[in-house]
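Before anything else, here's the structure in question.
A single protein chain has been removed from this complex, and every other one stays in its place.
In order of appearance the chains are A and B, and numbering begins at 1 in each one.
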């Protein structure tokens, strides 16, 4: 009773307290929500606007053939970006101390080289597939061990692994193209139903599979908890290091898969896989803008991948130098990150 | 969130001491191995060529990176700064401007990159990794726009002044100019990081930024200056590389990025407290350079170089971090 009396007393020197009472906290949350909505819808609007512009300026853009092709071309980058997204989810959004896998692109290069070399050596597709995926997984395992056991920050650990892996690829291929053609590879790079490349189906199927796990199972939910608030995850009884290791293994596997796809797409292993790294990083980070909570999601990453691919495609169709794409990517990432940073700053006030 | 860790000081120091020996020991072992298996390695001519060809440029870029890392950040756009310096330099020389002005132009061009980073990091508050990643991408496009889609800009031999050639190929008292410049940069950077107010604030920022702010220091101004300085130092590498090869190739500066980061972090193991430091970075670069050179001379497949380099970075980091982990657990 006495407390109630104190609290209700009108003569309390408590106008501040009353103000605090009268100002419901959700007001700030609402403002933030609106801003997030604007950011998300805005980026979707930009995405759609760009597509609409291209389809008006270059009628071929909207054809099934073209869309199928773009989807097929996105498959490799898409699989890599999805692998990276899993790592970012589990490691948290602080890229330096948290989730980053710089070895992904060279992982793809080495896995592709392993595949192509085995085919050259007369091995069948089954052996080659297993060895390529195994290569990817092994790289993921090394990353996981370096990060969770040796305690090296992911940025540096995966940087060093990247060097080793890229070097091994050079050793294996002597920096040359290793051609590889098998029935399986031909099937993967062929055109499937409705005149759309098989690679496009693979990308969509793979995205759906990973999205199902990451966005719709308890495992995925826990992965987010581990990345965003490890203490809370620990308090909920989760073994944080196990999840982080798992994420790097998954990303390694994605590297291996991307390797197989690239052997198929390019009819062999080629050099320069490492060049894909930074665009993939940018794509995975861009994807966060498509999520309501401004977190990385598998669907968002797919959208970002497609956006970039359509941009390149549209520029090509319009005879605009596709070199602008990297600038657009850079500006987008800066805009997105600035917007989210400013949002968070505002949110903290 | 509150984590209480009680640390045993003496043990911490001794463990880090070991990690410190590790880098020197690795260096000595690597040096000894190459001397044994490749007699040419130890020759004066070879060592000089290591210093000029492998060491000088990477050392300058790695030192630039060391400042970013010392301030608790990273700069993925050092290559962009190199490119911008190179582009401005070449353009001014082609336009018939005197070399000193062209050099100044190169430094200014690179500093614009740094300024852009500074605004993003200290103005907007974006994390250095993301900000400089964005800069890297924007810079790549900007260069392609400036060069009609990425065409190299050559300096025809006729328009290359003597002073220009001197920068890339000349010598002072028999010592090649690139090495002299690198030495100058190293000495200057050491002075700045270890003996100036600016360097102290940068290091303190990297260690505990909030204390710097709570000490009444204008933190954001120092951070901004740091990123401009990083670009300006990287510009020097751009100027040297351009005068050596007499061509500007768009987006070629990125080649240094990963090794520069590697060398910087290898170097942190040299400091008793794991701080980024100039001697450590230099030792890191030296290690990477002699490994590259030694592998080449020892007749091993050229491509093993990168594997060996990666393994080397990996093991030094593993030792450093495992020790740090042990120390913080104690």
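Throughout what follows, a contact is a pair of C-beta atoms (placed from the backbone, for glycine too) under 8 Å apart; a residue touches a chain by one contact, two chains touch by 3 or more.
Throughout what follows, contacts and distances are computed from a predicted model.
Missing chain, UniProt protein name, picked from "Ribose transport system ATP-binding protein", "Molybdopterin-dependent oxidoreductase", "3-isopropylmalate dehydratase small subunit" or "Peptidoglycan D,D-transpeptidase MrdA": "Ribose transport system ATP-binding protein".
Checked against the full complex, the one of A:295, A:317 or A:331 touching the unshown chain is A:295. Note that of B:145, B:180, B:207 or B:311, the residue touching the chain absent from this view is B:207.
Residue-wise, the contact with the chain that is not shown comes from A:237, picked out of A:122, A:237 or A:272. Hidden from this view is one chain, which touches subunit A at 1-7, 9, 11-17, 19-21, 23-26, 29, 32-33, 212, 216-218, 220-222, 224-225, 228-229, 231-233, 235-238, 292-295, 347.
Although one chain is not drawn, its touching partners on subunit B can still be listed: residues 1-2, 6-7, 9, 12, 191, 195-201, 203-204, 207-208, 210-218, 273, 275.
By definition in this document, only the chains that are shown with their structure count from here on.
Computed from the mean C-alpha positions, the centre of subunit A lies at a distance of 29 Å from the centre of subunit B.
Considering their complex, residues 1, 74, 76, 120, 124-131, 133-142, 144-145, 149-150, 258, 261-262, 265, 301, 303-311, 313-314, 317-318, 321-322, 324-325 of subunit B touch subunit A.
Subunit A meets subunit B in the complex at residues 94-96, 146, 150-153, 155-157, 159-168, 170-171, 174-175, 231, 278, 281-282, 285, 321, 323-331, 333-334, 337-338, 341-342, 345.
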